[in-house]
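Note that one protein chain is taken out, while the other chains of the complex remain in position.
Entry: chain A
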Amino acid sequence: MIEERTEQPIVRHRPPAIAPVAVPMFARKGNTARRRRLENGAVFGVQIILALLLLAGMYALNAVGGNLVMPNPNDIVAESVLMWSDGTMLKGLGESLTVISLGFLLSASTGIFLGVLLGGFRVLGRVLDPFVNAMNSTPGAAFIPLIIVWFGLYTEAKVVVVWNAAFFPILINTTAGIANANKELVEMARAFGAKRATLFWRVMVPDALPSILSGLRIGAAICTVGTVIAELTMAQSGLGGLLAAAGNRFQMDRYFAVVIVLMALGTLITAMLRLAERRIGRWRVSLADGR
């Protein structure tokens, strides 16, 4: 939506003979904007209703099944306030964030570096393709016992679990993005005398940037999952540890308070990366006519 707006004032400077299609678009603009506002309002309204229905369902389930099946939402709020005020939640969040960010940084840097290498050197990519595929197809949890033997039970081992889960989507997206770089743009640069290194760094890698960014977004989401799995299965710590402790003692209100934090954390991370993706990849909007 933002991109559309920046386009229109620029087109307005042109004599109408060059861009005759732009004229009828202005006439309809007011109408479309109103319709879009209406739609946005309707979507938000339905979302609120659904959220309230969910909450009502929780109360109903609590009334029917008791505290073990579904804790009373009021208790969840009370437990959340308690956990935030006594520092339990903050400590857990800090431990989890440490693992997530270390794991993400490690998988992003190694994934992009190797992906650029595999995408740039076609033969190397072909040689390593079956190995990458085999590793990527193995469920990450299968490596946890091995990682425990090699790295122990604490933060460094958890970071390795997270790296193992997020590395491959980042690697594969980077490789694919570079290997599938726009051939027309590559030929254009070649026609103007670009050499291999220039072609690679100035055309193919920038062209792959949106693909690399979606790899990072997928990788980050997997990092959250990997962190919780590591914290549940290895030395209990962080939000995953709190989850396990509460679950084992059937403290379901406490358990739900942690789930809400995890939900918010995952949503926040994905939203941030989506924003970055949109900002950096804004020229992809009308890809077809930008070439």
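The rule we apply is simple: a residue touches a chain if its C-beta (ideal position, glycine included) is under 8 Å from a C-beta of that chain, and two chains touch if they have at least 3 such contacts; residues count from 1.
The working rule: contacts and distances are computed from a predicted model.
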| item | value |
| --- | --- |
| Hidden chain of the complex, named as in its UniProt record, picked from "Polar amino acid transport system permease protein", "Carbon monoxide dehydrogenase", "Aspartyl/glutamyl-tRNA(Asn/Gln) amidotransferase subunit C" or "ABC transporter ATP-binding protein" | "ABC transporter ATP-binding protein" |
| Omitted-chain contact residue, chosen from A:Val203, A:Leu216, A:Leu242 or A:Leu265 | A:Val203 |
| Residue among A:Leu117, A:Ala141 or A:Leu185 that touches the chain left out of view | A:Leu185 |
| Where the unshown chain meets chain A, residue by residue | 3, 6-7, 10-11, 13-14, 17-20, 22, 184-185, 187-194, 198, 202-203, 206-207, 209, 282-287, 289-291 |
